[in-house]
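One protein chain is absent from this view; the other protein chains keep their places.
Coming up: chain A.
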Amino acid sequence: MKHILKILGLLAALSAVWAGLLETSLIPYNYVWLLPIYLIVSLGCYGLLMVGVGLMVFPTCPQEATLLQKDILEAKDFLMRKGIDVGAA
């Protein structure tokens, strides 16, 4: 909840600065949409970067997979000896 307030405050401050710059006509009027579009483009780039980094550093544990397969075989063997059908051996 606090984080979103911080983000909203930052956005409000940015738009106030932008409006001030436009009002004092330091920036030509046909550039009004440049800041919002720039913010959206940066947000999209940030999201894409986070997805890429997440894919790159995605943790895998192959030794755990082999342990799990061993466990499955053990359990199947155990159940079969007790007389329970668990499909293909």
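By our rule, a contact is a pair of C-beta atoms (placed from the backbone, for glycine too) under 8 Å apart; a residue touches a chain by one contact, two chains touch by 3 or more; residues count from 1.
Criterion: contacts and distances are computed from a predicted model.
Student: Which protein name, taken from UniProt, belongs to the chain you can't see among "Exosome complex component RRP45", "Dolichol phosphate-mannose biosynthesis regulatory protein", "TBC domain-containing protein kinase-like protein" or "Cytoplasmic tRNA 2-thiolation protein 2"?
Tutor: "Dolichol phosphate-mannose biosynthesis regulatory protein"
Student: Which residue from A:8, A:21 or A:48 sits in contact with the chain not drawn here?
Tutor: A:48
Student: Of the residues in chain A, which ones touch the absent chain?
Tutor: Its contact residues with the unshown chain are 30-31, 33-34, 37-38, 40-42, 44-46, 48-49, 51-58, 60.
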